[in-house]
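What you see is the complex with one protein chain gone and the rest in place.
Showing chain A:
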Amino acid sequence: MSETSLRLVWVYPDLLSTYGDQGNALVVERRAQQRHIPVSRIDVRSDQAVPTSGDIYLIGGGEDRPQRLAAERLRRDGGLNRAVANGAIVFSVCAGYQILGTEFVNDLGRPEPGLGILDVRSIRNDGPRHVGDILADVDERLGLPPLTGFENHQGNTVIGPSARPLARLRYGNGNGTGDGTEGAWSDTVFGTYAHGPVMARNPLFADMLLKLALDVHALPPVDEQWYEALRAERIAAATQQPA
């Protein structure tokens, strides 16, 4: 964190903001403000340089063509890679998650190099699109309650040796490879197929990013009433939908 405020960078909303991705930025911002943590949010368009001095970077979901354009521009820019090398925190969703990996299949059906920030590799599944509520138990090292989210994607992601699954599925397709995993993480870089947006249903993920950025172990409590009610409803919905 810089001396004056926590810098929250939202990467490429012009390309990767199809599934309410702004929600994750809004939840992180809100929960910081409720703790009187000054936040400055920086929205970076794909014709602008990604700042390297951010604390938390968010990168969201998008359609296939914008995903390729985003990967091309992020590789050329190099800012996100430099930020991660400096220890920045990155939270990515869906298309953004695939871009952080080593490779994904682009809209032209060809392998597209990712940023190599997270050891995952993605292909397009030939079956039906994965759409619906998911529920998964988060890696116990992260100490978080179950992950609830809504997935809406056509990707299959394989996790390499230097990353770990973010969560183990109870319901849903997640990484889609049949190994029961959802998302991936290593160190300060996180990826998930859950939107919803995910922070609205899992506000403790937002708190985890804040704690990492501030290097603290606890944050003052905030009113969780509506988050808890939504979580309970969506967890019930995930368990009731056809498997």
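Rule of thumb we're sticking to: a contact is a pair of C-beta atoms (placed from the backbone, for glycine too) under 8 Å apart; a residue touches a chain by one contact, two chains touch by 3 or more; residues count from 1.
The working rule: contacts and distances are computed from a predicted model.
The complex includes a chain that is not drawn, and of the options "Spermidine/putrescine transport system permease protein", "Putative nitrate ABC transporter, ATP-binding protein", "Lipid II isoglutaminyl synthase (glutamine-hydrolyzing) subunit MurT" or "4Fe-4S ferredoxin" the UniProt name matching it is "Lipid II isoglutaminyl synthase (glutamine-hydrolyzing) subunit MurT". Checked against the hidden chain, the listed residues A:84, A:100, A:200 or A:213 yield one contact partner: A:200.
Touching the chain that is not shown, out of A:5, A:40 or A:152: A:152 (per the contact rule at the top). Contact with the chain not shown here comes from a single listed residue; of A:22, A:40 or A:81, that residue is A:22.
Counting the whole complex, the residues of chain A in touch with the unshown chain are 13-15, 17-23, 26-27, 30, 45-47, 63-66, 69, 129, 131-132, 150, 152, 154, 195-197, 200-201, 223, 226-227, 229-230, 233.
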